[in-house]
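So that we are looking at the same thing, I have put the structure below in structure tokens.
All protein chains of the complex are present and in place, except for one that has been dropped.
Chain naming follows the written order as A and B, and within any one chain the residues start at number 1.
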Amino acid sequence: MALPTHLHYTKEHEWIAVDGKIGTVGITDYAQSTLGDIVFVDLPKVGDSVTAHQTFGSVESVKAVSDLYSPVSGTVTAINADLATTPDKVNEDAYAAWMIKVEMANPSEQDALLTAAAYEAFIAEETGK
Amino acid sequence: MRYLPKSPAERAVMLERIGVRTADELFHVIPEEYRLKRDLKIPRQMGESEIIEYFRNAAAQNGSGYASFLGAGCYRHYRPVVIDSIVQRGEFLTSYTPYQAEITQGTLQAIFEFQTMICELTGMDVANASMYDGSTGASEAVLMAARITGRSHSVVAATVHPEYREVMATASQHRGLPSTTVGYDAETGRVNLDLLQAAITDDTACVLVQSPNFFGVVEDIPAIAAIAHAKGALLIVSIAEAVSLGVVRPPVEADIVSLEAQSFGVAMSYGGPFCGVIATKEKFIRQMPGRLAGQTQDADGNRGFVLTLATREQHIRREKATSNICTNQALVALMATVFLTVYGKDGLREVAVQNLAKAEFARTTLTAQSGAEALFGASPRFNEFVLVTEEPVAVMQARLLEQKILGGVDLSRWYPELGHATLWCATELNTRAQMEAAATTLAAREAVEA
Partner (left out) sequence: MASDTMIPVETTTPRNTTLGKVRTHPTQNEGLIFEKSSPGKRAVRLAPLDVPEVDAEALLGDAFRVDAAPLPEVSEIEIIRHFTRLSTWNYAIDLGMYPLGSCTMKYNPRVNEFVARLEGIAEAHPYQPESLAQGSLEVVRELEQCLIEITGMDAITLQPAAGAHGEFTGILLVRAYHESRGNARRKVIVPDSAHGTNPATAAICGYEVQNLKSNSLGMVDVAELERIVDEDTAALMLTNPSTIGVFESEIHKIAEVLHAKGALLYMDGANMNALVGKARPGDFGVDVMHLNLHKTFSTPHGGGGPGSGPVACKAILEPFLPTPVLARRSDGMLGWNHDRPQSVGRVRAFYGNYGMFVRALAYILANGPDGLRQTTEDAVLNANYIRSSLEDLYELPYTTASMHEVVFSDRRQAARGVKTGDIAKRIIDYGFHPFTVSFPMIVSGALMIEPTESESKEELDLFIDAMRAIAHEAEKTPELVKNAPHSTRVSRLDEATAARKPILRWRPTAG
């Protein structure tokens, strides 16, 4: 599956779409396929603050749990409440099943994130091991 | 060495395949100085008849033929014979935790039935597959409340089993979780609601009460719940005498119920193994410790059961787990499940009502003469009551023992303010003759003194 080029990525396998000061965050297709059937997504509350490269929640498959890391710092303005009842949407389309929206405190942080090409190279390196 | 299924010749063939001469060589990876070169200093190997003789002697040393009025967190109820017939089936007895669902459907379905029965008894939405016992279960419930609320303080009624409170103190103190103990009303034996109200702060995660409490008195759960909830604290109700649920209203206002299921067909066995269980509201499932069996389907559409929501557990979360507890008490939970199936809807009610009647008769009979008085007489009780005597407890108990009667538990260790107080329990197994004999012995005090 080709990586959407309008997104930025992290080495912890999150993506972010930036629109003005608002960043929309989810996990990548590679992450969901590695985790397998996702059964629960634990998200912060609206109004919580998140910090770049720090955990903001977790995602659970049947036999594993992985922390979610925020690509940027800021304040949570929305969460995808649908995921509470239909976590499988992350498996269906990881790039549609966003998790949180963040009002970014420091939009320049996105410059340090990976481009689609850089992330693709990173995955290739990871799986090549 | 009758448990070892190998002949010397077979061992020799196996050693040859491995390529060593003796089994001892396989231990040469242990540095020489740490290898034990002598026999362990333990009793010599015994024949089966000797083993049975050893334990028969131990049992005999315990004394037998006593009429017992002991309860206080460990209850003597009748255990239907089918319980041991079923739990001694090797397929239940010698099976492991049902991680391989395809070949452990029996254990899984039995756990699912157990969870269902506990929900129906307690009025909660979900119950786990069991915990170690009531004391550790209550302690885990407090930690669970702290996780849910993000608060750290707990308020505990002084009428919770003293040993449960000790276990909680051990668990809380090492995590820096403060706790306040709230006293009871001297008239009612129930938790003092004014003190309770005053003890709850903005950092109080939970209020923990026991009902029936340690004195056998049923607490006013709706009133306690209202006080706790008004300040955003959760209510945990610990139940040590599970048979009470046959006739006592379930604590439906609670957020978490911690039940000790020993009364459901589990031998007293000098205090264990027992069977704790945590039940709660649906919204708190993910903060609940312990294993859970869930219903699902197999690839062909058949109903089946699996352990589920396992990501809460220590083998996956490691240092982030909700609890470090690994085992449950599956076989003991099975005993409880069989017990509840044998008694059923009407039987559990009947046996619970018999307990009420026996305790009521014991109380009135023992207090019929001067020198003995029952406390908290106006409060609703189940099968226990506190007796205060003019006579010192040790003297009274010694006289009862001479008549082969085990009187109530001495309360002075935990509640010195009650004076010469003992906690008596009468179940369906206590006979009228035992109660009358105990009363006669109590009444004989003056005669002895005169």
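Please note the rule applied: a contact is a pair of C-beta atoms (placed from the backbone, for glycine too) under 8 Å apart; a residue touches a chain by one contact, two chains touch by 3 or more.
Just so it is clear, the structure is predicted and the values come from calculations on it, not from any experiment.
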item	value
Options B:331, B:396, B:421 or B:439, residue touching the unrepresented chain	B:331
Contact partner of the left-out chain, one of B:198, B:357 or B:444	B:357
In chain A, positions touching the absent partner	36-37, 39-40, 60-63, 87-88
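What we mean here is this: only the chains that are shown with their structure count from here on.
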item	value
Residues of chain A touching chain B in the complex	39-40, 60-65
Partner chain A, residues of chain B touching it in the complex	286, 310-311, 316-317, 320
